[in-house]
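Take this structure, written in C-alpha cells, and hold onto it; I'll ask about it next.
Taken from a larger complex, these chains appear in their original positions, while the remainder are omitted.
Chain nomenclature is as follows: A, B, C and D, assigned in order of appearance, with residue numbering initiated at 1 for each chain independently.
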Amino acid sequence: MTRLTHLDEAGTARMVDVSAKAVTAREATAEGRIVMLPATRALIEGGAVAKGDVLAVARLAGIMAAKRTADLIPLCHPLPLSGVEVALAIEDTGVHVTATARTTHTTGVEMEALTAVTVALLTIYDMAKAVDRGMVIEGVRLLAKSGGRSGDWTA
Amino acid sequence: MTRLTHLDEAGTARMVDVSAKAVTAREATAEGRIVMLPATRALIEGGAVAKGDVLAVARLAGIMAAKRTADLIPLCHPLPLSGVEVALAIEDTGVHVTATARTTHTTGVEMEALTAVTVALLTIYDMAKAVDRGMVIEGVRLLAKSGGRSGDWTA
Amino acid sequence: MTRLTHLDEAGTARMVDVSAKAVTAREATAEGRIVMLPATRALIEGGAVAKGDVLAVARLAGIMAAKRTADLIPLCHPLPLSGVEVALAIEDTGVHVTATARTTHTTGVEMEALTAVTVALLTIYDMAKAVDRGMVIEGVRLLAKSGGRSGDWTA
Amino acid sequence: MTRLTHLDEAGTARMVDVSAKAVTAREATAEGRIVMLPATRALIEGGAVAKGDVLAVARLAGIMAAKRTADLIPLCHPLPLSGVEVALAIEDTGVHVTATARTTHTTGVEMEALTAVTVALLTIYDMAKAVDRGMVIEGVRLLAKSGGRSGDWTA
C-alpha cells in the first residue's frame, strides 16, 4: 500500500535518505494570492507606483524565506539553492505572487518555492494589516516542477 | 490620508517604533486549510489514528515557526511569546489548522499566529507531496485578536 | 607531535580547509540516554502508548537540530544532509536515543548525529522537567562512522 | 493525576501559556563533563596553557547556544537572557563544564543552562574528534535553579 515517505514502517517521522538519488538540475514554481479590500489594494498599488517598497519588501522576504525552508519545514532537506525569483502582481482582488526556485541537487525545490510564496504573502499581510485585518491568503499551490526521477509535473 | 504604517512619509520601509505603546496581554488566533485528494486525506488520517505523527510534525513545525516570525517577516517586531497552541483537524476536504499565539508586549501577535498556521500547512504539503502534488492551501486568515490599543477584533 | 586540527600552528582556531578531501557518502550514528525517576518514565511511556507525542516531539527536535549543527558548533562545516533518523526507546532507567545522519560530502557527519541525540535528550528534559528536575543525560557518544579517508570506525 | 504540562488534555504538544506567571529574576546552573583519553586531555590542556583557544571556543559556543535555546527546544519559550557564564575546567578524566544563565522573565532558564553545557561539550568533541572518537559526554544535569513560583531547587 501507498505510504507517506516521511514516515518509516512504524509510522514515525524521519528525514528520508536521498543519498542514492541523482544530482540533477531541478526547478519548481508555485503561486498564491492575498485577497483584500479595494482600498487596501489601492494603498499598495499607490506605493508600488511611487516607490515599489511594499512589493519590494514582500519580494525580498520571499527570496530570503526560500533560503530558510529547511529550518522551517522539519523533514525538508537543506540544499544549495542556485536561484530564486519572486514576482508580484497587483490583480483585481489583491496581490498575486509567483516564485520559482532552482537547485542542482538530489532533492526537489517545491518547498522552497511554496515557502517563498507564503512568506511573501504573509509580509503583505503584515504591512497592510493596520488598515485591513480581514485579508485572506488563497490558492497557494505548486504550478510546475521539473528535474528528478519523478519527472516533470504541471498543475 | 491613510498610509501604511510600515512605510514612512517618503514611502520607504521601516520597523515602526512601538516604544510608546502599552505593554498589555495580547492574543491572536488564525486559521487555514489544505485541500487534498480523498486518498491523501485517508493516508494522513490513517497515520493520525495509529500514531499521530503527521499531525504531530505539522503541529510542532507551526509552534516552532511562530518563534521564528520576526526572522521571516522583515518589519515584524521580535517579541517574547508567552504561549502558542496549534490545533489540527481532519475535515472533509483535507486538514484544517488553527493557531493561537499570546504575548505580554507592546505589539500584537497576529503574524505569529498566521505564521504558525502557514508553516503547519506547508509541513503537511511536504509530508504528503510524494503522493499528491496538487494540494492547495486556502483560507489563511486572522480569526480574532485581543489586547492592545486597537482593541478586540473578530473576523 | 599530534596537534588538534582545528587549531593552526599558532594554536588559534580555524575552520579546517576541506577543499582537497574527496566527496564520498558518509554516515555516522550516535547514542545517548536520559535517566529519570520511574514515575517520570511512566508518564512518558503512558503518553507514548496513547499518542506518541513526547517521543514525537523529541524525535523532531533531534532531526531539526541536526540541520542546525554548523550554526551551533563553531568550527563545524555546513553540509547538505541527505538523511537523518532519530530512534527513541523507553528503557529501564528512562529513554535511550540513537541518531543516524548521512551526507555525500567532503566532511563527516559525526557532529550532526551527536547534535541530534543531544537535542532530542534535552527536549525530553524540557517536557518532563516540571515533574522531575533531577534527570541526567548520560553516555552521549559516537557509535559508528563510515566513509571518508579515515575509514570506518565503530565504538 | 500528574500530567506533563507541555501536553494538553488530549496529549498533544503545546507551548504552555505563561502569561499569568510573575516576572521575577531567575537563575539556573547546570553541569556536565566529557570523558576522554589522557592523551587527548593533555593536548587540550597544552593548548589551554598556551592559548586557551580550545576552552575559549567551547565557552563561546556554549554562551551563543544559550541564546538559541528556544530555536532548538520545540516547546521552550523565547526569553531575554540577562547573562550567561560558562566555566570549563580540566579534570582527571577530561573536561568539566558548568553554565549559569539568568533572566528576569515569566519562565525559568534551566534549558538555557543545559543547552550551554551541552553545546560546549559537543564543541570539545568536535575539536578533538580527529584524535579521539571515543569521547563520551556524561552527567549533564541541572545543579540549581532559583526564582519563580516553584521556588529554589538544588540537585
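Heads up, the rule we're going with is that a contact is a pair of C-beta atoms (placed from the backbone, for glycine too) under 8 Å apart; a residue touches a chain by one contact, two chains touch by 3 or more.
Just so it is clear, the structure is predicted and the values come from calculations on it, not from any experiment.
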Quiz item: Whole complex: how many copies, 4 being shown?
Solution: 6
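We adopt the following convention: only the chains that are shown with their structure count from here on.
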Self-check item: Intercentroid distance (Cα basis), chain C paired with chain B, Å
Solution: 30
Quiz item: So, what's the distance in Å between the C-alpha centres of chain C and chain A?
Solution: 30
Exercise. Would you kindly tell me how far, in whole Å, the mean C-alpha position of chain B lies from that of chain A?
Key: 15
Quiz item: Which chain A residues reach two or more other chains?
Solution: 12-13, 71, 74-75
Practice problem: Please name which positions on chain C make contact with chain D in the complex. | Solution: 2-7, 10-13, 32, 39, 43-44, 47, 50-51, 53-54, 56-57, 60-61, 64-65, 68, 71-76, 110-111, 114-115, 118-119, 121-123, 125-131, 133-142, 145, 153, 155
Quiz prompt | Residues of chain C that touch chain A when the two form their complex | solution = 25, 52, 56, 59-60, 63-64, 66-68, 80-87, 102-104
Quiz prompt | In the complex, chain A residues that touch chain C | solution = 8, 12-19, 70-71, 74-75, 77-80, 105-106
